[in-house]
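Shown here: the complex without one of its protein chains, the others still in place.
Chain naming follows the written order as A and B, and within any one chain the residues start at number 1.
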Amino acid sequence: MALCIGVMGAENQPLLIKISPNIQDPIKFHFMLHSALDVVEEKSQPLPKTPGSISGADLRELYLGLLYPSSDEVRVYGYCANTRMKMILIVEASNTTLRDNEIRTMFRRLHVAYSNMIMNPFYDVGQPISSKSFHDFVDSMIAAFGVGKLVNPTLYSVEMEYFEDVPTLTGIRLLLRS
Amino acid sequence: MADAISGPSYLYNLLANELSVALYGDLDKTSENMGALTMMTIKDRKAAAAAAGPSSSEAPVDTSASARDSDTVFPKLESIGYQVGQRLIERLTKEHARFKDELDRMKFVCTDLWKYLYDKQIDTLRTNNQGTYVFTDNLFRPLAFFSAEGVDQYYPQSGRFIAFPCGIIRGALSALGIRCTVSAKVLSVTCCVFEVVVERT
Partner (left out) sequence: MSAKGKAPLLDNNKVNADLIKLTYGALVAQILKDYEKPEDVNKQLEKLGYNIGVRLVEDFIAHHNIPRCLDFRQTAERVQQAFRFYLGFQPAVGNWAPTGNEFSLIWDNTNPIGDFVEFPDNLRTLQYSRVLCGAIRGGLEMVQIDVAITIAKEFLLGDQATELRIRFNKRLEDALPIGED
């Protein structure tokens, strides 16, 4: 089941974050999204050609795949458009039926919905998204992946340290342990 | 030239050119308007001629309005273009592979984006490899549109038609992560040159 979908703008500002309504502690997902952005930045930079580096074909794709080795509880996928709009998808690790192709399709549909949404002249690009139709669409994506299951928060605990005022990208270290 | 442009392209050209007219506060006074581009009825033309005096029988080229243009209307036109460029790029690059570098992005603007907007590519792209790029379009459609209509005497006012495309370029590049300033010059009745200066941080 999709636990969380995050859409970030070009400056890494959050545009829309939707978390499955069954989650007990949504704050953890906010931090997961932010730390995932670090990885997205890294993966979307063109790498210098070194022996053993990722092949050119992978670099050119907008879909970034699994962002970091999956923990036992969640898998985090990323996508970065050419306009540096980023999307993060967090799914339950126990959902083994979700294939890579399906994830790709989800991102593509999200991207289409996003590009339709920005055609609205009353929406300022880069601002938090308030479009009802886009919200509904993302809700439907979260709901589409099966009946809501209660996620047991004791399955994982999250340790993080962050600066007092503003959690910056570098100021968060996220550890997942079961 | 104008014969080749029809259907939605024609409407788009009309709309793009009406932008500047629409941005003037007072669309009522058609005779005082930048007369070239609004359709003046016979009555209006006669009224304008009568008001101007018997010696002038053609619509005068209003140079004071040109000064007003650059202060008020050009920035607004540019800003409209910016909005259009920004949103357009998302649609156009949706399926496009990730861009390699700045030049890759410039080339996209010159080829795909220009083709989308004007059904042709930029004819020449030059760069000094230090952040300045020059796009040359030898047959810039909005200008060609007007010269074919026989209003080349209004070419001094052509600045209005290039503020909007400048904005589109700036909006498109900004959406691709390149902050820049874009200016344009009309070299001849149909040739237009855009200069893009990328902000170096």
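What we mean here is this: contacts are C-beta pairs under 8 Å (C-beta built on N, C-alpha and C of every residue); 3 or more make two chains touch, one makes a residue touch a chain.
The structure displayed is predicted, hence computed values, not measured ones.
Peer 1: Looking at the whole complex, which visible chains does the left-out chain touch?
Peer 2: A, B
Peer 1: Tell me which of B:A16, B:L125 or B:L176 is the one touching the absent chain.
Peer 2: Per the contact definition at the top, the residue touching the missing chain is B:A16.
Peer 1: Using the document's contact rule, name the residues of subunit A that touch the chain not shown here.
Peer 2: 57, 60-63, 116-117, 119-123, 131-133
Peer 1: For subunit B, which residues reach the chain that was dropped from this view?
Peer 2: The list for subunit B reads 6-12, 14-16, 18-19, 21-23, 25, 27-28, 38-39, 41-43, 45, 76, 79-81, 83-84, 87-88, 91, 94-97, 112, 115-117, 119.
The rule is simple: only the chains that are shown with their structure count from here on.
Peer 1: Distance between subunit A and subunit B based on Cα centroids, please, to the nearest Å.
Peer 2: 39
Peer 1: Inside the complex, what are the residues of subunit A that reach subunit B?
Peer 2: 10, 44, 46, 59-62, 80-85, 111-112, 114-115, 118-119, 121, 125
Peer 1: Under the touch definition given earlier, write down the residues of subunit B that touch subunit A in their complex.
Peer 2: Residue list for subunit B touching subunit A: 83, 86-87, 89-91, 93-94, 96-101, 175-177.
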